[in-house]
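Remarks on the structure that follows.
One chain of protein is taken out of this complex; the other chains stay put.
Letters A, B and C name the chains as they come in the text, with residue numbers starting at 1 for each one.
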Amino acid sequence: MGRDPRWLLPLIALSLGGCGGPQSALDPAGPSAASLHRLGIIMYVGAALVTLLVTVLMLVPILRPRERPVNRRLFLWGGGVALPLLTLTALVPYVMTVGHETRAATTSNQVSVDVTGYVYWWDVAYRRPDGSRGAASANELHIPVGEPIELFLHANDVIHSLWVPSLAGKTDMIPGRVNRMVIQADRPGIYRGQCAEYCGLQHTLMAFDVIALPRAEFDTWLAGAAQPAREPATPELRQGRDLFVRLGCGVCHAVRGVSEARLGPDLTQVGSRRTLGAGTLPGGVGNIAGWTASAQHLKPGNAMPSYDQLEGPQLRALAAYLESLQ
Amino acid sequence: MSSLELDNEIEPRSEMGTLHRLLDPAFGFFVWAAHFLVVYIMTAVACVLGLGAAGEGVRTTFLTVLLALTVAAAAIVLLHAVWRYRQHRDLPEQRFRMVVTIGNDGIATVGIVWQLFPILLVPVCA
Amino acid sequence: MRQRGRLHGQALCVAAFSLLSTIPGPVIAQSDGRWKSGEEVYVKVCGRCHESGVGRVIKGRAFPPQAYGAFVRHGHLAMPSFRSSEIDDRALQALGEFLARAPISTQVDGDAERGFALVASGAYGCAACHAIPDIRFPKGNVGPPLIGMAGRSLIAGQLPNRPDVLAAFLRNPPALAPQTGMPNVGLSLEQARDIAAYLYTLEAPNGP
């Protein structure tokens, strides 16, 4: 829609400084975010011009040496009526044609994902062609590059909002409703997102990553994600799995082949995740151990209790087992 | 009141007369509000009833109805403005009432007409 | 398991003792028989053990100067006693004052900055269990806070706080302290040394 205002980019870059960052709307990586960014630039420039106009107009009478008769009609009709009427008559239709890609219709062979907001984490489940729940993950969304992905957004408890600024705007997740949204990443990469609707005590610590992979890699990943968890290879890992079962981790968490529960994040591949606790900590065995032992200290009020009754070696075994779930 | 130089306007002596004269300058906005609510509620209800999945013909009919409502609302407001202008243009003491009425009607008309943009440009129930 | 840990400690003590016996008198004798400063005493005598990883770290421990004197005169565990003929009272006083003010020994083959970067990356989860002064979040409470690590006596409550031991512990905690909850997070030797170097920059809050 309209001419590409790319020539403005240097100007904007100059005024905003670095715009990057893993979670920036100013660094679009998908068609929706890009068209919104383009719309933004048009409006920033327009707003800057109007601000300049108003500022100059209001300072002139203060600074001019002597008064001159004023054309009141010009001010009221020109500035008050014509200016907003004309600019908005031009802008409003343009605005209305932007961003529809996030609600676009999708084809049947598309990747469809159910994302459910919980306090304070995200459940991610890939739909099988028949609509049933397939491979699951949490706090991470793997997608193939260059394809529109259909997301169905649910909420388990309170209202959350899914927002990955680099890919698209946000859509709320509302209990009792299913919202639909289409996102697309144009280049491989990791795009951070964060819950955008205040959802309680730890709203702050509710982030997630979109990992855009080339189609082939994505297929590999998805196939792997659909497999049951690997059998533990060493005695320590076996001890870890036994602890997982014995301590009741499986009451909340699913590990494909070991437990089925859906109250907490699916842990089938937790060892390969970039973060723990929905962006609270990076991954890795050290963090897994720390999180397991003191989840309530690190993210007070989240649903996971601190497993502080474990002995050192048990904690290590459990952490090692979880880390082995790749 | 002989001791005062009042406008030629006469204080209405009935309950409804006063309210009517007070609210008449905002006539355009009452129409705007009614139109706005009607198109919004019609859309919401139509989508609940499954307009999104309905055929092209049904949708076109629906949009045509919205379009007609919008044009009708705008026309009513403009007529009101013209009517008041003819009533008041020769009465200098009614200039304030006239300007406010016509101005409100004008802005309300813009508000109504701008609803054409969504009706023409935005997909129904998406 | 616990038993084995204690054995390690005893073996280390024996080794230290045998090394001590090699400190010969001639080292002490100076051309003019006088020490120029407490630092000289430390470098030339004490450092033999206390800088090489044999004896405990004694720099930056903020004992009162007299305390150092008492150790020197009476000896302590594997450390021999020194008579006034070997070191006179004035030199001992200077040594005590030097040690009390001296910064911690960072005689670790590591780069504290690189070490901090490793800790701050979060990838190894240090801060998930330990409160670390330079890391604002997270501030774990599973393990002990690492503030004052430079002056702490023991690692994990059981190992002497020495640079090499610390590095080895960081590389594979269960190997040195089998009951620890601290997992092997897969550090290379170099990374472990860097982190150890960083940890030795952490002074006690009311330190010298």
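Simple rule for what comes next: a residue touches a chain if its C-beta (ideal position, glycine included) is under 8 Å from a C-beta of that chain, and two chains touch if they have at least 3 such contacts.
The rule is simple: contacts and distances are computed from a predicted model.
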Leaving aside the chains on screen, match the unshown one to its UniProt name from "Dihydroxyacetone kinase subunit DhaK", "NADH-quinone oxidoreductase subunit K", "cytochrome-c oxidase" or "Monovalent cation/H(+) antiporter subunit G". "cytochrome-c oxidase"
Chains in view touching the one left out: A, B, C
Determine which one of A:Thr106, A:Asn179 or A:Ser306 touches the chain that has been left out. A:Asn179
Residues from chain B at the interface with the omitted partner, ascending: 1-7, 9-15, 18-19, 21-22, 25-26, 29, 32-33, 36, 39-40, 43-45, 47-49, 52, 95-97, 99-100, 103-104, 107-108, 110-111, 114-115, 117-119, 121-126
Interface residues of chain C (partner: the chain not displayed): 135-137, 139
Which chain A residues would touch the chain omitted from the figure, given the whole complex? 16-26, 33, 35-36, 39-40, 43, 46-47, 50-51, 54-55, 57-62, 67, 70, 72, 75-76, 78-81, 83-85, 88, 91-92, 95-96, 98-100, 102-103, 119, 153, 157-159, 161, 163, 165, 168-172, 174-177, 179-181, 192, 194-204, 279, 300-301
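In this section, only the chains that are shown with their structure count from here on.
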Just curious, how far off is chain C from chain A if you go by their C-alpha centres, in Å? 47
Between chain B and chain A, distance of the C-alpha-averaged centres to the nearest whole Å: 42
Sites on chain A touched by chain B in the complex: 85, 88-89, 92-93, 96-97, 100, 103
Considering the complex alone, what residue numbers of chain B touch chain A? 110, 114, 117-118, 121-123, 126
Touching residues (chain side chain A, partner chain C) in the complex: 280-291, 293-294, 297-298, 308, 310-313, 315-316, 319-320
